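Notes follow once the structure below has been shown.
The other protein chains are all here in position, but one chain of the complex has been omitted.
Now for chain A:
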Amino acid sequence: MSKARASLSRTTLVHLALIGYTLIAVFPVFLTLINSMKSRNAIFRNPMQLPTTETFDLVGYTTVLGQGDFASYFQNSFIVTVAAIALVLLFGAMAAFALSEYRFRGNTLMGLYLALGIMIPIRLGTVAILQGMVATGLVNTLTALILVYTAQGIPLAVFILSEFMRTVSDDLKNAGRIDGLSEYAIFFRLVLPLVRPAMATVAVFTMIPIWNDLWFPLILAPSEATKTVTLGSQLFIGQFVTNWNAVLAALSLAILPVLVLYLVFSRQLIRGITSGAVK
């Protein structure tokens, strides 16, 4: 009896602590979203209040959409992220397959070489990366960003995918070989479909740092035509510091796609982190 009560009060405490931290985590985002839809006066007079019919005002959004070229920023971010993820998945899966399927001289060495990049950040090579991009004429192109992000994503992709590919049954692959499938067909038609869940995990892990990166867009592609949404909103907000409506609206616009994607894929993502990533 007393034990049950003790555990009940403990559970209550745990819930209180978790609710408390959840509020700390979500409150700033919530505050930004509600205030982005209010008039300037209401933002300052009553920051905590939800927008009412009187205070509801979308002036911030009209400023943002009128002034900044956000559609093009979104498009750039989208192209870069999708292309880099596709390349990371394709190249990473191919390399992971070679490392996990075949025994050959230099296998371990190659695995270690590709794993280096998990710990050493690509940013440290920026000086020479910029030099290389200048030499090849790729500065201020989306190609430069795609290449950099592909290189950045490959190490973790190879690491996670080769763990998963080891679990694909050998019998299946050998059956394919007996049926006369080439090694390429075995990879593309038998193995790839089976590791799809792991590919989704890798895609999410690769996506977040690319979408949010500020460093490489700032250094490799700062031109108006190639700005990503992260760099674009950084500069936009910098210019409109005193226009609170516009700043809050720009922030909300930058949050929304991430928020929607996260709510859709959070199960996948969290399962990915809690299963595959920790070995």
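Note that a residue touches a chain if its C-beta (ideal position, glycine included) is under 8 Å from a C-beta of that chain, and two chains touch if they have at least 3 such contacts; residues count from 1.
In this text, contacts and distances are computed from a predicted model.
From the set "Acyl-CoA reductase", "Sugar ABC transporter permease", "NADH-quinone oxidoreductase subunit H" or "Aldehyde dehydrogenase", the protein name that UniProt assigns to the chain left out of the figure is "Sugar ABC transporter permease". Of the candidate positions A:66, A:106 or A:193, contact with the hidden chain is made by A:106. Although one chain is not drawn, its touching partners on chain A can still be listed: residues 10-11, 14-15, 17-19, 21-22, 24-26, 28-29, 31-32, 43-44, 47-48, 87, 90-92, 94-95, 97-99, 102-106, 110, 113-114, 116-117, 119-129, 131-132, 147-148, 150-152, 154-155, 158, 182-184, 187, 208, 211-215, 219, 230, 233-234, 237, 244, 247-248, 251, 254-255, 258-259, 262-263, 266, 270, 273-275, 277-278.
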